[in-house]
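The structure that follows is given in the form of structure tokens.
One chain of protein is taken out of this complex; the other chains stay put.
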Amino acid sequence: MIYNLPPALLFAYAAVLAALGSALIALGTARVPGFKTLMFILLGLSGAAAVVAGLAALSAPAAAVAELPLGLPWLPWHLRLDALAGFFMLIIGLVVMAVSVYGPGYVRDFEHGQDSLLVLGVFTGLFVAAMLLVVLADDAFLFMISWELMSLSSYFLVAFQHEQAANRRAAFIYLLMAQIGALSILLGYAVLAGFGGGFAFDAMRATHLSPLWASIAFGLGFVGFGMKAGLVPMHAWLPEAHPAAPSHVSALMSGIMLKVAVYGFIRFTFDLLGSLQWQWGVAVLVVGSISALMGVLAALMQRDLKRLLAYSSVENIGIIFISLGLGLIFFATGHPLAGVLGLVAALYHSLNHALFKSLLFLGAGSILHATHERDLERMGGLLRRMPWTGLFFLSGCISISALPPFNGFVSEWLTFQTALQAWLLKGGVMRSLIPIAAAVLALTGALSAACFVRAYGIAFLGQARSRRVRRARPVSRGMRSAQGFLALLCLLCGIFPTTVLQWLNAVPQQLLGRGLNEATAHGWLWLTPIAPQTASYSAPIVLLALLLVWWFSASLLRRGKVREVRRCDPWGCGFSDGLPSPRMQYTATAFAQPFRRVFGLLFHVDERVEREEPGLRHQLQITDRAWGLFYEPVGRWVQAASRRVIRLQSGNIRVYLGWSLGTLLVLLWLIS
Amino acid sequence: MNTAAWWLVLLQALLFLLGAPLLVAWVRRVKARLQNRRGASLWQPYRDFYKLFAKETLVAHTASSVFRAAPYIVFGSTLLACMVVPLLALGLPSAAVADVIVLVGFLALGRFFLTLAGMDIGTAFGGMGASREMLVSALAEPAMLMAVFTLAMTAHSTNLASIAEHQLSTGLILRPSYLFALMGLVLVAIAETGRIPVDNPTTHLELTMIHEAMLLEYSGRHLALMEWAAQLKLMLYGVLIVNVFLPWGIATEFTPLALAVGLLAVVGKLIFLGLLLGVAETGLAKMRLFRAPQFLNLALLLALLGLLSHVILEGGA
Partner (left out) sequence: MNLTHLTLLEQAVFVLAALVLFLSFSLLAQARLLAGIHIFAWQGGVLALATGLIAATSDEPHLFISAALTFGLKALTIPWMLHRLVRRLELERHADPLQHPALVMMAGAALVIFSYWVVAPIEQLELAGIRNILSISLAVVLLGLLIMVTRRQAVTQVIGFMSMENGLFLAAVAATQGMPLVVELGIAFDVLVAAVLFGVFFLHISESIDSLNVDRLNRLSTREDDGA
């Protein structure tokens, strides 16, 4: 039977089983110390199998389907590995491989602590297996089971260090919002299933909904998947939960779980709903733009490195949804090429974000491991203490700031090219709104460059601002090589965009019936998404030119007896005391002060300077307006409603019996 | 791609390298004359570079490898950006390698490493310059992109050569969208190249520095490369403005006569632009930093009006 399976599906099964095996082995880590390494090896194999499965699915001519006799008697588990699922399996696999190489060095910190490694190992394995099953699912039942398993196992991972109250609170908010999102998704599936013939996705694909019901289903799906992906205003759990989890789990959550939410949205909208309406695209575009801008501005205000990275994930998810919104608009108004370009840009950015965000989180984990510090204001000068981590973190920062020749630039370039196709549209309002959204995207790109200059400059450059950071030691080889692997992938995805697009082409081909063949039509050297006269970019030539110019200037201009460089003291305004003290450097808060001043309206900024002998005391508190505008009213409403419902509990047994009698009467009447 | 075209690309790069100091010297000359001084000779920047390349290079104890690598990266990315802009002729293969969004990306790469280098030493000057520079550039990006969009939506392309060709082929048309986009782009260029009223290129007082603050610790050949990169950036924006919005005179074929005409045309346009810049810098005063957002909002407003004029008045076609 195994030999009849298509190879893609075979590797997919292997990936899921390996992840489950890793969870099982973790149960024994308390007794057998060697099991820890075995656990991570199995996790790594799971990742590798997922990568192979993804690549096989992307190159297969048609989707591979299977039915497993698990689940309900009348609803077995349907599995489907098509190009879309394969692409996301590839993303999951790459990050899981990196995390499994990183893990053994990192969890050494937890071995002698209060939290047991068993919990960490079991739930990490379950988490990865659940994500793979979500991507493979072809019916609503298996999808929801795996989705809930994914949320629950990540809850335990977020609550791993539960001694601290902040982590417990973060985990609670995370679970609450995950459940609300799951409920919304379930209702969306219910709408589709109610009008169709059942819970299998094939039945949902064949259903034709009226535009009103299709919009209702879209709204439910958008809210549910958007909540999991972290779109504003449903993002409040992200900056709480991602920093609370251990760093390699944060990499998994930020790198892949958010992408699984994106996968869910794409599957729900482009595949199951079928006939798209352009108003959906406008809603997605607007929400994406707001998320991108608010995410990056909030990231600029953070002192905690991991919180900064979490808010930056909100920004990048916003960018992905901007591309998706543009794709929806173009596809729904009858411009398939531009629509497909939007989808491809979103998928490319999903891959890129998974790679560089995981890299950045692993880097933050390395810093945490070496210095036990998360606060930017206490870091500094780490590049000289941890040179490899510094180099890889720099590649992550360059990628996330969308600078050539790394990968972040390619997906932003594709998004801008999609937005530029606005001239195809007929309505003038759309033709003005899309360039305005593109300008917002440009603003967020520049702000994210500012954010990561701040993060890298304060953490790695300059002088150390605290004793522990001054004494940091480089991390283990495993942790470094995991980061190096991801950094290399970032560079490769940036230099060879045509290769990535050739692999990616199967996704829109199977989903929308049309691939992006124009992009690679002129050879592997030229990326021409629409036509060569419209726009073209040659990443390999750019890299070659950059290297040539650098080599040229470095060799030509270092001549004569002044080749060597002399070391001296920095300019200290003429004071001869030697080096300026580290406290004289710019702090992270100071770096962000101009931005706080210009964009401060969007946040609740509470800044106070008081006289306190012997000097001054500066207090700064920045809160997200979403809490006050959105979450607190909802919380108050829920509490008011529950106070009213509590009146049902009168404590009198005859009242309760009366309720039972009434319900019985109503049910009997309904049956008759 | 024939080899003659690639040789022309190299010639363009060489012209940029040699012409940028001359343009800066011309602007300084105009300002000096307006201030009733004789001004330095037009060859002074070359003499300065000659001196700097021969001088010893000092690096602070606290500097890391980013500080030492940054001048090469900044210089390289700016030069690469220059190779993309049409200087003498259209139809060069470099325009196909990178379009205007990639050009913005190159400048952003240079700026990224410049600001990191500023933060590397561990003194307050560099951090301050870095913070201010990132603010100004973040606010200038949407304006620049909006202006570029207006151009691209008219010409249906982001390839700089195609945009210039479209302008040439349709003859002399007064487009309100182009006029507003031009005004917006001029303001963005002033902000990005660090000229008055956004930044003073000749100051060394910490209250007034943005670009100079990040270069404060550099010396010798590192400083020469950074200064050269700044001059290249000024010429880049100048050529972008004159050759994309007013491309008449640029060569459309690769004959020596057409190239000579193209060279004369761009030199004439740059002389005029330098004159305007000198007059503006002498007449205006430098704004305090928190007025810079207002300046850039004006640029964004102009670019937005350009876009809206394109959609409303030009039928979006």
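In this document, chain identifiers A and B correspond to the written order of the chains, with residue numbering beginning at 1 in each.
Throughout what follows, contacts are C-beta pairs under 8 Å (C-beta built on N, C-alpha and C of every residue); 3 or more make two chains touch, one makes a residue touch a chain.
As the structure is a computational prediction, the values presented were derived from the model and not from experiment.
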(request) Based on the whole complex, identify which of A:Pro76, A:Gly219, A:Gly274 or A:Gly428 touches the chain you can't see. (result) A:Gly428
(request) Identify the residue among B:Phe180, B:Tyr218 or B:Tyr237 that touches the chain left out of the display. (result) B:Phe180
(request) Have a look at A:Leu601, A:Leu616, A:Leu648 or A:Ile671 and name the one touching the chain we're not showing. (result) A:Leu601
(message) Which parts of subunit B face the unshown chain closely enough to count as touching?
(response) 170-176, 179-180, 294, 297, 301-302, 304-305, 308-309, 311-315, 317
(message) What does the interface between subunit A and the hidden chain look like in terms of residue numbers?
(response) 427-429, 432-433, 436, 601
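The rule we apply is simple: only the chains that are shown with their structure count from here on.
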(message) Centroid from C-alpha atoms only, then distance subunit A to subunit B, rounded to Å. What do you get?
(response) 35
(request) Over in the complex, which subunit A residues touch subunit B? Could you list them? (result) 380-381, 383-384, 394, 398, 401-404, 409, 413, 416-417, 419-420, 422-423, 428, 431-432, 435-436, 438-440, 442-443, 445-447, 449-450, 453-454, 456-458, 460-463, 526, 532-538, 541-542, 545-546, 549-550, 553-554, 557-558, 560, 562, 565-572, 579-580, 582, 584-586, 590-595, 597-598
(request) Sort out for me which residues of subunit B touch subunit A in the complex. (result) 53-66, 68, 72-73, 75-77, 79-80, 83, 96-99, 101-102, 105-106, 108-109, 111-112, 115-116, 118-128, 130-132, 134-135, 137-146, 149-150, 152-153, 156-159, 162, 216-217, 220-221, 224-225, 289-290, 293, 300, 304, 307-308, 311-312, 316
